[in-house]
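Excluded from the complex is one protein chain; the other protein chains are retained at their positions.
Entry: subunit A
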Amino acid sequence: MTHRFARTAGWLALPCLVAAGLLAWYVTREPASPFADVQATTADPALISRGEYVARLSDCVACHSLPDGKPFAGGLEMATPLGAIHATNITPDRNTGIGGYSLADFDRAVRQGVAPGGRRLYPAMPYPSYAKLSDDDVKALYAFFMHGVQPVQQANLASDIPWPLNWRWPIAMWNGLFAATAPYADQAGQDAQWNRGAYIVQGPGHCGSCHTPRGLAFNEKALDDSGKPFLAGALLDGWYAPSLRADPNTGLGRWSEAEIAQFLKTGRNRHAVVFGSMTEAFNNSTQFMSDDDLAAIARYLKSLPGDPQRDGAPWQYQAETTAALLDSPGGHTYVTRCASCHGLDGKGQAEWMPPLAGATSALAKEDASAINITLNGSQRVVTAGLPDAYRMPAFREQLSDQEIADVLGFVRSAWGNHGGAVNPQAVGKLRGHTDPASSSPIILHMR
């Protein structure tokens, strides 16, 4: 009896062992890289400067540097649902950075999220998007990081994620389900400019990391234009990253291609000025893109259809209804605190002070951006080395939750805006989360 049981158990154990073995192999294997046998690390200046440009397109610096630290030495803290993690040192220092990486190691880290030895990176590193980088761009990026960046000796910070949640291997399964697996392939029937735009937006630009809504497993719901949620707008880090599709209210429906390119190059156009997390993307990345690339991005984004069901009836300026609204607590606050810059007519002083009439933050049902910018103001927009003259001040110390809710309720109802009322509790909540002294601050999410 015991004997037979043991034998049955043995027969059962075998497939389990095989399965476990396969799983162990799958989750720790080093995936293939086209550069597996390539040894050369070249210091060709043209390649290095191309790599520097790819690093700008990819905005590596925004996460892998701290404002007062050495470039690419790591350290930025990011939240995950499980605890905080820190961006790593990617300078070519041999001990603490990536100086020991071969081109294939580098490729596996950037495009597949796998560090040497098979350890999985957290997808806070946007490798699901970087997977689309071309072989040539990866090679150039490698040359830049090996030869164009100063090595910095600075040890990486450990994550706050407790055992056993800090096991990395389950990420391999996540990758199998949610990460792109091949470099961008030109879409037939589209011309070179469109394809270049699609490549930058989906790949190095990783626009979807903020602008595409995420699913239950924190996965972007679509990684390219074959999915309707792609770049359809998402809440992240206390901001609402608007739709980049042709939605007239919450997206780019009312923007021309030239206006999109202008926005990414100068940080402003007649519709809006960069604010929130986009300020970092602008300051560190988009303004450095070539005019051709910006035109390609604009062309591609304008080809993504909107969704009238999600976006609602297109906004139209209305002066008539506003007069009555002005005589309210929110209207009074608007006149005294906001109108100097944004105008009594809500039209702002384009392109320097953005209009609030027709602004995405006043039309989206998500009110996080409107609340956040009012509480905390805007960061400096630095174009070509020059900080701009105008900034949104922080009203955190001057206006109560109720006053902010009132004034935003006014802004989101005046001039044809239809974002609607704002709840003072929502203001209070964001006030706490965005207070650096609070015990539950928002720290940066995945992007």
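Throughout what follows, contacts are C-beta pairs under 8 Å (C-beta built on N, C-alpha and C of every residue); 3 or more make two chains touch, one makes a residue touch a chain; residues count from 1.
Operating definition for what follows: contacts and distances are computed from a predicted model.
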Among "Aromatic-ring-hydroxylating dioxygenase subunit beta", "Formate dehydrogenase subunit delta", "4Fe-4S ferredoxin" or "(2Fe-2S)-binding protein", UniProt-listed name of the chain not shown: "(2Fe-2S)-binding protein"
Given A:340, A:402, A:425 or A:438, the one touching the chain that is not displayed: A:340
Omitted-chain contact residue, chosen from A:349, A:400 or A:438: A:349
Sole residue of A:77, A:160, A:388 or A:435 that reaches the chain not shown, by the stated touch rule: A:388
Residues belonging to subunit A that touch the chain removed from view: 332, 335-337, 340-341, 349, 352-353, 388-391, 393
